[in-house]
Structures are given as structure tokens and as C-alpha cells.
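Heads up, one of the protein chains got dropped from this complex, but the rest are sitting where they should.
Each chain carries a letter (A and B) given by its place in the written order, and its residues are counted from 1.
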Amino acid sequence: MTTPLLQLKDLNVTYAVGEQEVPAVRGVDLTLDPGGTLGVAGESGSGKSTVAMSVLRLLPSTATITGEIVLDGEDVTAMKWGRLRAVRWAEASVVFQGAMHALNPVRKIGDQIAEPLRLHPPSGKSLTDAEVDARVAELLTQVDLPPGRAGAYPHELSGGQKQRVMIAMALACSPRLIIADEPTTALDVIVQAQVLDLLSRLVAEQDIGLIMISHDLSVLAATCKRIAVMYDGQIVEEGPSAEVMGSPKHEHTRALAAAFPTVGDPVSRFAPATSNPLPPEPSERVVGEPLLAAENLRVSFRDRTGKRIDAVAGVDLTVSRDEIVALVGQSGSGKTTLARTLLGLQKPDSGVVRYAGNPVPSGGAGLKAYRRQVQLVLQDPTSALNPAHTVYEAVAEGPRIHKLADERAVVHRALEAAELRPAEKYADRLPHQLSGGQRQRVVIAGALALEPSVVVADEPVASLDASVRGEILGLLLRLRRELGLAALVITHDLGLAWNIADRVAVMYRGELVETGTVEQVLLDPRHEYTKSLLAALPGGTAQRRTVPN
Amino acid sequence: MTAPEQAAVLVDPDERRGGTGTARFVLKKILEAVISVVLVVVLFFFLFRMLPGDPVAAMTRDRVTSPQQIAELREKMGVDKPVFVQFGQYFWNLLHGDLGESRLLNNGRPVADMIGERLWPTILLVGSATILAVVIGLWLGIRAAWRRDSLFDRTQTGIALTLWSVPQFWLGLMLLVVTNGLFPSRGMHSPDAAPDVLSQTLDVLHHLVLPCVTLLAVFYAQYMLIMRSSLLGEMNADYLTTARAKGLREDLVRRRHAVPNALLPTTTLVFMQFGMVVSGAVTVEAVFSWPGLGQLTYDALHGPDLPVLQGVFTVLASAVVLMNLLAELLYRVLDPRVRTS
Partner (left out) sequence: MTTAETPRQIAWSRRRASIARTWQEFAGQRAALVGLILLGATVVVALLLPLISDESGLDVTKATGEPLSPPTGDFWLGTDNFGRSVLLMTVWGSRISLLVGFSAALLSVVIGTVIGITAAHFGGWVSATLLRFTDFFLVLPSLILAIALSAVLPKGVGTIIVAIGLTAWPSTARLVRAQTLTIESRPYIERSHALGGGHLHVIGKHVLPGVMPLVLANTTLVVGNAVIADATLSFLGVGDPNSVTWGLVLESALNNGAISRGAWWNVLPPGIAIVLVVLFFTLVGRGLETVLNPRLKK
């Protein structure tokens, strides 16, 4: 039997917070064979990043590590600083989350890739400048970047390119292990697929062991042979990827898996992972007249050079009573601008927004009246709530602006409708005393307090943990079924559309390239772009099947 | 790779933006600075010629003046003409290097000449103090930030904060009292210094010590505090973790990664604080009778000689505007993020 590349034995990490020792990792055992790939899944706060950073002892000084971290037969926890510095990057390197911040903004990327080469010369004697340049060029070529880009600064590169630079840097000293901490989290789905593909190809080619940390089980399943699921500092499940994905044993694994449904899987259609049972579909469901409509809407901005860029380039879209429409697209596709224009927060260059057939006024009392009908739910509930306002004040803000009678009853009803029950329990709490999911419910309650007929939700679950995601989606679906509330849900996540939407509109570079029912668009895409979006899904799509209505 | 990513890889950002960005930026900044200087001229014209109502009355305030002198002044200054004519005349003269004439000091010498001969002592004083303050301030700031909450940090921050609370002229007075004749207390030259270059230089340096120390004491403290907080802001940056993960020694992490990032905003701030240095120079020169623009201001205030004040302040404020322009251009050169965007 070969010696394992990395072995964690009863690893415990605690952080000193004030006087207290807060455990972050509790008794973790993991083994990785040379050239093996292991995914570590978990929500924020599960301890997965702490595990990853402990391997090279990169934790802040408040952390205390006990247990053993055996890297290539040597215990990292027992190393002296000099030895540890020699091992860092030469034996094991790291691809950090969000390469935007992990690269030094004022140094050329070529220099940053070359830095570890000079520090840990592969043959033991230092390299000449020409050798370093040649190696940097070789590394850039390996990650599909032109070698000429070595002279670029990080801000001149796109997010995907920066992550490629991080990978090139990680490969520089031909380490035996690469630790990738959420390497694709901030990236669009298509770029994510490319980066994942590149990373798995390179580690396989060069026989490098890989530990990948992610909150997204499908990403890990696409890249790693084995997956370990962490919850509250412990590993609750470990096994081959297919097994963990296919038949999760621990309840938390099931929640994680359900958060990223397979598009085309009839089990997850109209069934977000929620603990409350959903009401049945109303028997007489008439998708009514269009409530909110965009007609040939155009919005443009000037970029820094003064050139006009069409963020929204001629969009027609309707949302009717009692339906959920998902607006799908990558970041930069113009979907958020479209949403802001629909809400009257952004003036269109041309085209009209209609509500119930009438054009929406651009200001004054008419716009204010419109705002009672169409409401907004934002992506990140933490920043969507004023940290100094209580739940009551946040929800009452709308009713006060519109001078609604009987404010307390209105707020009470809205909180209950958003499933914050009993309302009294939450009324005088501050946002930081609530969980992420509860905060998003407060934002939704704030919108519901005005009793709107349409809700525009901009990435309503993108910043929430997997287990909460299903609950919020369930709430939106429930509101539709119970109140007939229409919703336009803006998302980059096709699984979300599959979970709750009736219709999908796909946006690409300011235009709607494809619109139709969820089944039409996601199972039988016509447009190239929709196809490439679906192809980039890490979990793939289920075979086309007849879908029960 | 598919379309968007590939396109982004292949298009060079420099090509996309074209090479005209920097030239346009420089021109724009120079234009802004010129506008600012014109505004400075207008502002001080308004302050010294319009605000006092009758400028002649204000000029002769607190002193005995004969009616004949007043009538002469009126005609000379053209106060009976409309405002814009007066300003036009003033501005036209200014463009020709004529800042008017001193009324009450030195019997009608051209203000421009007076400023010309006082300029170099001020540049010597301000220049030497700024350079020393920057070097000392940045060095202490880096050390203090890196050992946050250490004895060194707390002592240095405490000293800096105390110095920040000290009025500069009082520090000068105290130095005079404390050194008690060790250094010359007035002026820039001793009459008895030997005429050779070395002796003259040493003599000037001897005179320079006290004013320079007074000026730099307060400004080094400020630069130190700026550098310290700027570096503290970088301390938790993710790229430092990357540098540590690469196996870099802690001092190299600091030197190669943290300090260059923190240095950028500090450098610009140092330049932008130039106005404060100039203000400081005015009071310090008054204390030590250093024959520069500050001393001239002090004398003119006691006149009061408004044309001289107007001229000196216009020159000082314009110098500050120009230093600010330099700061903005320098930032452009130093920071790659600004350079290419």
C-alpha cells in the first residue's frame, strides 16, 4: 500500500474569540492518496475552509491546532517555521477563493507567478531570469492564457482569467498537492465549467493530489472522486462522489444535494427543498392577464471611455397574475438593469413599462402608487436591511411611506405571511440577531406589507446557505399558490428556475434570446447560448422525460 | 473556451482602450489646475478688494493717513471703476507678472519683486522639512503598523498625537527657550560669517535647524499616522495570505506585498497635505524671522498691507494647487490600477 499524500488525524481547530475558545473543526480524519481528488462540502461556518487552511498552517494567530496533519510522511504541526516555509507551495499550493483579492493588485501577474519559483527553485539551485521567464510562459500556456499576458496587472484580467493565473501560480513548483478553496464561487456558470475543467485536467495530467472546498456538491461531484461533507466542524459523511450525490445518508447531505437540483429531474420540479409542505396547485389556475410588461425596453450606460453600452437592448417581457417567471443570465447580461427599470428605479432610453396595460409614470404620485403594486426583494438580505432598524421598523417602512392605516396589523400580517411566526417574537429584533434565511423573510415581509401584486426578486437565494435556499423558494411558490402573487425571479441558477418557475426568459448581452415555459426552454433549448448554459451545469441535466404538469 | 471568455483573453486591454488615455488625463488635470489657479486669483481679489468695502479705507485702517494720500490711492487702484474693469486690469497685470505695488511697506515696491526675493528661503525651509518629515514619518508609520499595539506603536502613536495637538508657533517658541542661544534665533545669515561658500552654507544650515525641526515635528507625525493606518488597512488583505502560502518570510511579505500597496495612497496624501505645510511655514517663519514669504505675510499683516498679502496668498495658494496636480499625476504613474483604467 502506498503512503497517503495527506492524512489528517483527529484534527481539532479552535479560535480564540475574546476569552472563549470557539471550536471550528472537531475531530476530523481524512486521507488522500497521491494523485487522488477529494471534495470537502459544507455550508459557511461548517469549518471546511479552516480544514483547508490548516494544512499549510495558514490560519490566523488566534487559531489553535491539535491532532496531526501528515503531509507526505511529515507532520506539518510539528514543523519549525523554516521547514514549514520550505514546504509551503513546494509541496502543497493553494488556489484561493476570489482571485480578485488573492492577487497583489500592484504587481504584474508574471512576477507573482515567478515569486514561488525563485523562492523554491525546483532543482535546488536558483534559476536565471531567462529560465524563470520561460517557466512562467509555459505555465501561462498550460492555463490557456497567452504568455504575453505576464506583464498584465490583476485588474486588467477578467475573473476567470485571474483564477487561471491562480492555477498557473499553484502549478509553478510542481507541488504534489493543490488545495482549492471555493475556486469558482464568484464565477459565472460557463466560466466556472471552464476553470473546473482546466483544473481537473491539469491535476490529472501532472498526477497532483487535489483537495477542493465548495458549498456546491455538484461542482465537487464533477471534479472529485471522493466527497466529504462537513457540518458544524465535523465530517458527517464521506464516500465516493456518485454515492454521496446519488444516495446521501446524512440529512445535511440531502439538504445540500437538494439545493442544487438536477435540471430535468421530475422529482424536483415545483418541489424546492422545504420542510413545510407546499399547498397543492389551485384547481382552477388561470394564468391571467399580463400585469407587468416591458415593451421594446432599452437602457444604456456610458462606460469609462464615454462609449454607450446597451445594458438592455430591446426587451419584451410579460409577467402575469399567478405565475413565476425566471429571468436567467450571467452577470453582466443586463438582467439586474432590466429589473431596476421595471421597478422605475432606472429610466429607460426608450420603450415602455406597463402595469395592467397602463404606462408606468416616471415620477410623482403615479410612480409612488405603482410601487404599492410592484415590489422588490434583493439578493443579499444582510445589506438590504438597515442594520440599525428593527424588524418591525424595516417592515413598517413601506406602510409608513404610503401612510397605510393600522400599521401594526399590516406589519403583523406581513410577518406571518413571510412565515416569521409568531410575529411578536421577531418584531423588535435587529437584523444581526437573525439568521440569513430569517433576514430574507424580513425583506420579503417588507415587500408583502404593501400587498403588491408582483414581486421582483433579484437573486433572492444567491447569498443564502443551501439549506435555507429551499425554504425561501418554497415561500415564493407558496405565496403564488395561496395569494396568486406574481413573481419575476432574476437568477443565474437554472436549478432555481426548474424548482419554482412557470416560464423562463434567457438573457444574453442585453437581449432575451429565448423565452418559453420551463420545460420548453430547459429541456429543449433552441438558442446556442441556452444550450451552452445547460452544458456548463456541473451536474449535467437529466434525460428528457415526460414531465407531469 | 467559448465566446466571451475567449474574446476577453485575446483582446489586449491596451488595444481596447487606445493609447490616448494618459495624454487626455494629463491634459484634463492641467486644465483643472489652471481653472483652480484662476479661481484662486478671483477669490483673493474678491477677499482683498471687494469684501472690505472701500479697500483704501481698509488699507489705511488703524493708521494716520492724509486725505491727499487717500485720494492718490483711490486713483491708483481705480476703485471708482466697475468691479469687472478693476478685475480685468488686475488680471491683465498679473499675466504680465505685475502683482501691484506695496502701499505701506517699503514705499511702493512692486509686490512681485518682494515675493521673488522671499521665495527661495521659503522653498529651502519647506523643502528640507517635507523631505525629512516624509522619510521619518513613513519609516515610523511602517514600523508602528507592523507591530500594532506593541510598546513601540503605542509610544510613537502617542507622541504623534501629542505633536498633532501642538500649535507650530508655540513649538518654535519653546525650542527657542530650550536651546537658549545654541542656534541662531533670527534670520538666515549671520553678518559675521566668513564669505567663502562653505562657511556661508554652514551658516544657513545653522540658521535652518530650528525652523526646520519645528516644521517637520508636526508633519512627520501626520505622515506617520497616515502611513500607519494605510498599512493597517492592508494587513488583512487576502494577497498577504497568498504570499505567506508561497513560503515567503514575514519581512518579505511586508516589504514586497503590504508596503507597496499602502505606500500608494500615502504618497498622494503627503503631496495633498502640502497646503498644511505652507500654512505651517507662515507661522514658523514669523517666529524665527526666517526671511521668506511667511515673514513677509507677518509683516504685511501688521501693516496692514493688503496688496502684499493678496500677492503672497495668491502665490502660495497657486503653489499648493500645482503640488496637488503633481500628486494626481504621480498617483497615475505609481498605481497600475489607475494607470490603465
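Just so we're on the same page, contacts are C-beta pairs under 8 Å (C-beta built on N, C-alpha and C of every residue); 3 or more make two chains touch, one makes a residue touch a chain.
These numbers come from a predicted model, not from an experiment.
K.L.:
Can you say which of A:Val76, A:Ala273 or A:Val443 touches the chain missing from this structure?
P.N.:
Selected residue, touching the omitted chain: A:Val443.
K.L.:
Based on the whole complex, identify which of A:Ala255, A:Ala396 or A:Ile490 touches the chain you can't see.
P.N.:
In the complete complex, the chain left out is touched by residue A:Ala396.
K.L.:
Considering the complete complex, identify which of B:Leu124, B:Leu208, B:Ala237 or B:Val320 is in touch with the unshown chain.
P.N.:
Checking each option in B:Leu124, B:Leu208, B:Ala237 or B:Val320, the one touching the absent chain turns out to be B:Val320.
K.L.:
Of A:Ala78, A:Ala134, A:Ala242 or A:Leu345, which residue touches the hidden chain?
P.N.:
Considering the complete complex, A:Leu345 is the one touching the chain left out.
K.L.:
Which residues does chain A use to touch the chain missing from this display?
P.N.:
Interface with the chain not displayed, on the chain A side: 340, 343, 345, 367-368, 371-372, 375-376, 378-380, 383-386, 388, 390, 392-393, 396-398, 401-402, 407-408, 412, 423-424, 427-428, 430, 443, 446-447, 450.
K.L.:
Which chain B residues touch the hidden chain?
P.N.:
For chain B, the residues touching the absent chain are 36, 39-40, 44, 47-48, 51-52, 58, 161-162, 164-170, 173-174, 176-177, 180, 185, 272, 275-276, 278-279, 282-283, 286-287, 297-298, 301-302, 304, 306, 309, 313, 316-317, 320-321, 324.
Convention: only the chains that are shown with their structure count from here on.
K.L.:
Using the average of all C-alpha atoms in each chain as its centre, how far is it in Å between chain A and chain B?
P.N.:
49
K.L.:
For chain B, which residues count as touching chain A in their complex?
P.N.:
Per the touch definition, chain B meets chain A at residues 1-2, 4-5, 8-10, 12-13, 17-18, 21, 237-239, 241-249, 256-257, 260-261, 264, 335-337, 340-341.
K.L.:
In their shared complex, at which residues does chain A touch chain B?
P.N.:
Per the stated touch rule, the residues are 56, 58, 84-90, 93-94, 96, 98, 101-108, 115-116, 119-120, 144-146, 148, 152-153, 155-156, 158, 160-161, 190-191, 194, 304-305, 532.
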